[in-house]
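Every protein chain of the complex appears in place save one, which is left out.
Let's look at subunit A:
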Amino acid sequence: MSSRGYEPVIGIEIHVQLSTKSKMFCADPTTFDAGDNENVSPISAGMPGTLPVVNKKAIEYAIKTGLALGCEIRKKSVFARKNYFYPDLPKGYQISQYDQPICESGTITFKVDGVDKTVSITRAHLEEDAGKSNHSGDYTLINLNRAGIPLLEIVTGPDMRTPAEAAEYGRAVRQIVRYLDVCDGNLEEGSMRCDCNVSVRKVGAPQFGTKVEIKNVNSFRFVEKAIEYEIERQIDALERGEKIVQETRLWDPDKNRTVSMRAKEDAQDYRYFPDPDLLPLIVTEAMVEGFRKELPELPIARAKRFQAEQGLPEYDALVLTTEKALADFYEETAKESKNFKASSNWVMTELLRELNNANKDITDSPIKPKQLGRMVALIDNGTISGKIAKTVFQEMWQSGKDPEVIVKEKGLVQITDPAAIAKIIDEVLAANAQNVEDHKSGKKKNLFGFFVGAVMKASKGQANPELVNQILLEKLK
């Protein structure tokens, strides 16, 4: 994309909160809904004498994420101290990885408007979160529940060129960490936080422009909007002959613009050095290979398989693979029904609509995939019609009962006996003698549909529609 002869250059840093049960360097719980400072031991509070001990699960999650992003996993990574003073930073330093991060040099490929886009991952490093300051009148109250929660910071190269690419990148990372089950991907609760680095340069210019960082954007829609705004702001400034200052800005969603937070001139000297309380983190090849084997099939590969092996259209494949739980639901449904496309249709349309209306997650669906699969099979083997299936589906949604039970209880079995259908047709035709005459004489043209409807109504929807068509055609000759 170029705008007024300028080309934007965008890089993203995403802080992914790893969903471990305990913190990065101690056993304190990570529960989101805990009371103020409830998840705080002497270690989280940075009390004198306390020491950090690495959380193994966090290492596993970091390595799995790194592998899913095609990264190289460092066999020896180092935790460093990032020293700065802030009231919600208990130790006076944050433990983070600096020059030797656990994951490096990866790539991620995702679709933007139907086209594949590949972005390089420079690094992904582990660190601990700080606490939270709540300002209230004359007081600032510190909540250290977040302090020490494990974060994986994923940093891209300056590879994105449009706001849409940046937003899609974020969604792709979110999809992956949710697939891996290492992060719930909840941006509103702060489980993922995005910092966007944006600069512009004249098309063809060899050097990057001065970059501006937009910090803590908490939705991908806002990522797109903030970057859009920032690009225009920077181009306007350059066109006016101004210089872009390196600074940190914040997105104000109410005013739809970015505002300056602090200039980089007063940037801190963090005095990084290897944390002497933690030995270098050594990861063996066997560990990495073990985690690689545990990786689930990732969304892009899965969508490709749905197309290639199951003959689903690309649209279906992409929708069904947005969430691992949804893809799992679909696959289990299809396994039961043995009808891929029909299963896909039922999951994508009826089920997703109901879930959406009820504001429910796929994992909370009252209809289980096996039940839905068996319902699809009931259609395919002629037990129920597609129309009745909608009634069955509604009943399943309400009661959670098995489709066979519903069909039996409500007597919804399809009438496939031609004689029985012929009988119903005869009754309908007899009751509508005038219309039969009008139809046969050609007085009115499209009465066939009327008869079908009347027959279906008379059979309470249970008559096999194909047979109804066939027999009716004969009778009306």
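Quick note on the criterion: contacts are C-beta pairs under 8 Å (C-beta built on N, C-alpha and C of every residue); 3 or more make two chains touch, one makes a residue touch a chain; residues count from 1.
Keep in mind that, in the parts below, contacts and distances are computed from a predicted model.
**Q** Which of "Biotin-dependent carboxyltransferase family protein", "Glutamyl-tRNA(Gln) amidotransferase subunit A", "histidine kinase" or "Benzoyl-CoA oxygenase component A" is the UniProt protein name of the chain not shown?
**A** Answer from the record: the omitted chain is "Glutamyl-tRNA(Gln) amidotransferase subunit A".
**Q** I'm checking contacts with the chain that's been left out. Which of A:Tyr6, A:Tyr61 or A:Tyr93 qualifies?
**A** Per the contact definition at the top, the residue touching the missing chain is A:Tyr93.
**Q** Based on the whole complex, identify which of A:Lys202, A:Arg271 or A:Lys443 touches the chain you can't see.
**A** Hidden-chain contact among the options goes to A:Arg271.
**Q** Out of A:Leu279, A:Ala308, A:Ala431 or A:Leu473, which residue would touch the omitted chain in the full complex?
**A** Checking the options A:Leu279, A:Ala308, A:Ala431 or A:Leu473, the one contacting the hidden chain is A:Leu279.
**Q** Just one of A:Ile14, A:Ile142 or A:Cys196 touches the chain that is missing; which is it?
**A** In the complete complex, the chain left out is touched by residue A:Ile142.
**Q** Mind listing the subunit A residues that contact the chain we can't see here?
**A** On the subunit A side, contact with the omitted chain comes from 42, 45-54, 81, 83, 85-87, 90-93, 137-139, 142, 269, 271-273, 276-279.
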